[in-house]
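Of the protein chains in this complex, one is absent; all others appear in place.
Here is chain A:
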Amino acid sequence: MSEMNATDRVGGTKPPTLQLSGLHKSFGTVEVLREIDLTVERGQMVFVLGRSGSGKSTMLRCCNRLEEPSAGSIFLEGQDICARGVDLDKIRRRIGMVFQSFNLYPHLDARRNVTLALRKVLKLGRDEADERATSALDRVGLANRADHYPGQLSGGQQQRVAIARAIALQPVVMLFDEPTSALDPELVGEVIAVMRELKDLHMTMLVVSHEMAFAREAADRVVFMADGRIVEDAPPEQFFTQPSEESTRAFLARYSA
């Protein structure tokens, strides 16, 4: 009961941070996303699970229109980002994205990876941009690596710089697409630690990841996708202990085995 009240308080006054409604996506004749409805409330961390090819990345990439939805709508704090005439670049600076392969700019050092958008998009002066970059890098524990180029950083450090690059723009929501899948097992922890810290700072996050233990411990909700649909959407306890769908159970059985 108290849980419901909390939800009401957050959701009641403000529109959800991110809301997908009736989202479809086809590549040619292949339907990859079908009738996706998903709401991410402010401050929530929502995990997305699903087999390879179930459409997780495509759904995430629709959220900042790296992929153009075929039908349906996406609302960012109540604003339809697919509406005609929206300034997509202005929308995107409010949505942080972290990629499986980091995608740091290899020709720029860590600091300038972070400052590029601060300078060119937010039009901050050099000093202010540097200051913000330093505090973002500090947040991910890499202020002392600001002068290093991506090639001089470990995978875990690169991903943390990528997170710093995104949070420096102070986005209202962060999208993570398998942020730890490309990492050696011993480097996964440091990235998860940073994400946990973001969660403590009430960052709104939509996370595609197979780190089950992390999902179970930190997620507000877990969503399971199969064949381009969301077939399960539940709090982690319920999701992992008594999922309602057979496909979810099969998936969990395979992963916990």
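FYI, contacts are C-beta pairs under 8 Å (C-beta built on N, C-alpha and C of every residue); 3 or more make two chains touch, one makes a residue touch a chain; residues count from 1.
In this section, contacts and distances are computed from a predicted model.
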(request) Choose one: "Ferrous iron transport protein B", "Amino acid ABC transporter permease", "Acyl-CoA dehydrogenase" or "2-oxoglutarate synthase subunit alpha". The correct choice is the protein name in UniProt for the chain not shown. (result) "Amino acid ABC transporter permease"
(request) Check each of A:K14, A:K90 or A:H202 against the chain that is not shown and name the one that touches it. (result) A:K90
(request) Using the touch definition up top, pick the residue from A:A166, A:L183, A:L198 or A:A218 that touches the left-out chain. (result) A:A166
(request) Quickly run down the residues of chain A that touch the omitted chain. (result) 64, 66, 89-90, 92-93, 95-97, 99, 101, 103-107, 116-117, 120-121, 162, 165-166, 169
